[in-house]
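The complex appears here minus one protein chain, its other protein chains still in place.
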């Protein structure tokens, strides 16, 4: 049995796990860390790996991190949350751990997890869309992770949906994530409460009348309880999600969209309208089957599991070459 | 020396060529054909293959055709110009010719030609965009042709650029090709002439005052001769091309866009503004290198050359497996 | 008691009525007419006036016609349906009838009718919006008919709502009437049926499965019977209506929008969403009262009644000047 470790490096903490060939997490460990000190983060990763190796024999380590990744060379080109620029993360960690290491973008790793062990495990072409604060993405095409020339493929949240639209932190206008993210939901919900319109009453009560304290889970709570304005906010969000999926489907033609992230807790309130909007806007829809939209299955462990599996794949391939 | 035949099946004629490993066309042949009769087209393909085999020894045939293609099974699922629905083209042609056959979407085949022997031969990730009557596309990612789950990937002309925008023949609104195609150029040029505005005078003269007779090459002619309104029409077209490329780059992160099709005859008048608009709208542009935009090199032979090369690849792979 | 005649000149028929100071129609008459013959139309108007004068003593005639009208001089500058170009309609009809005549744009006349005798009779600032095949408008501001420099004010249906949007017959893109008219409703309903989506089943049954036979009243019928897809089609239409109203309100700040035309038969199914969208998009909405949206009251007689009243106003003003 070949076990590998997956490590998901976030801005404030590091989550790691020992993962088997079926995607099961056999052990896990956590570290707080300081984003300001790139060396300390490498040491923390090595440390958490050592802790897990004391429990299980493992053959390789996969690291998932936010940012632009040069997968072939294991270099983190740019990380938004950590002070890494052209950081040779793979070589550094191989030296520290003595194990083979692969480095992958975190959204890609999570997508790979869902592709291998989640709802996309029976297809070769899938797109994972994570609806959190922003909108992240990962693409598997023909069974291969799609990485692009500079490790920047799958930046789905920054596909432009609206010309001259809402300004995005990325410097562009009208990016998908300005309309289809948890932030968009929160922005629209707050605007409703601030307007003082009577249909916003249920949400106003949930935030004690202070729109600036209104957050997504309150909208989920209200919508689930039947508040029509909140249901409409999710339907609107779902419509934008589906319209963006249709644009992406014209490029990638996946068999499946897997939707993850906090917003998905609203379930069919948001996934249903997304599915409808995708179907209504799908290119060539009268000459082709619909594309399914399903909820992600691995939750916050998707990155860890996916990174561990990518480590297994790469080291297995190397092993084959050596053995051949 | 392994030679293969590429066949490009259009709505009114079939172009075929014998292609060597360097992408050179050693011999070529042509057939008129009737789109109404799918059987006659298969016979015409077999016939043109026979004609070329009389001149050169070949090992396989690659067929490029417009439509949705199931590459793995060699089936044409849907063709817009020919009465093919779920047509088992590969098996039919293998039976007729006794040679291994592969079937590919024509835009994909052309993209593959540019990828292997054109300006994209030094990169692993490229997008070919063909600006003709509409906008077609083909994607190579990580050195692999991107085909999607149902052979419908790369329908780049139908990425939505404008919500509630111009209606497209595909049933959607705001598709890229409604703003970035030769048809769009013609539509805008005709509108300028019809408006009677003085800046449209040069174009009005070229079409004898009858806007319905104004076609793209006249705009190219006027722009090349320095007519400022025509220069602006191309700049506007280029801007839309570049804005669409930026959306696609957020998904695919190619190293290169290769632009082909009739409109490209206007050269930098259209490619320059496209390049500028791509740079100005590229996601993460301050943290990443620009993406190059270059003109296609293989012209109308791209489909033939690409199909022939795909046939060589596939049969070589089969050969290796047999030999291994 | 001062009675006047109002004449509403349409493309295929002329409707006329004797109207009293309270807006009541005491008698009415009708003529078919040929749009091709402008002289015949003048004769038909004179004829219908003569028929009504045989029943009632009248002091003036008001004529409402589609087109751009020079009100001060009683000239029809351009009519879309009738072959009138710079037609001196007032002088021609005064010569034929021996009565004072005023000529007004038909949408303006209808707006004036609603302003004087309909739901807007208690306000000084109102906008009448007629949702028919297209979207027409008439504006009263400070108690005065708003006509503009060339009689072309109130072309509300051609305010641009969507940049690079749907092409309009007027030569522009994204005009309000492409999204907020009966034609838009029909287009969207037909697209739903053509898509074959299950939620279009009720509409498909009403048109016998032939989308090209689906018309607006069928959508009204289905929506009234509770078909959710049809309810959504009206909600979407109403949303566009309200969004356009908000743009117009930023310019005109009316006390009231009066909505007429065939689509209004759907009642609150369309007026409700329009009112909501206006409220949600109204400039300065937190510092100002809402603007009411109500259904028109005079129906197809609004133009006749309004034209008759304008004739009374103008001749009364002349009378005062003479008497003064």
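Should a chain be cited, it is by its letter among A, B and C, assigned in written order, with residues numbered from 1 in that chain.
Everything that follows uses one rule, which is that contacts are C-beta pairs under 8 Å (C-beta built on N, C-alpha and C of every residue); 3 or more make two chains touch, one makes a residue touch a chain.
Everything quoted here is computed from the prediction, not taken from an experiment.
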Hidden partner chain, touching residue among C:27, C:215, C:255 or C:297: C:255
Residue, one of C:90, C:147 or C:190, that touches the chain absent here: C:147
Touching residue (missing chain; options C:87, C:104, C:227 or C:243): C:243
Sole residue of B:197, B:225 or B:317 that reaches the chain not shown, by the stated touch rule: B:197
Missing-partner contacts on chain C, residue numbers: 68, 77-78, 123-125, 137, 139, 141-142, 144, 146-156, 158-163, 170-172, 175, 243, 246-248, 250-256, 281, 283-289, 291
Hidden partner interface residues of chain B, rising order: 163-164, 194-197, 279-280, 285-286
Chain A, residues in touch with the chain not shown (by the definition above): 162-167, 171, 173-174, 179, 191, 194-195
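Heads up, the rule we're going with is that only the chains that are shown with their structure count from here on.
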Computed distance of Cα centres, chain C from chain B, in Å: 49
Centre distance in Å when chain A and chain C are each reduced to the mean of their C-alpha atoms: 52
Chain B: positions in contact with at least two other chains: 162-163, 171
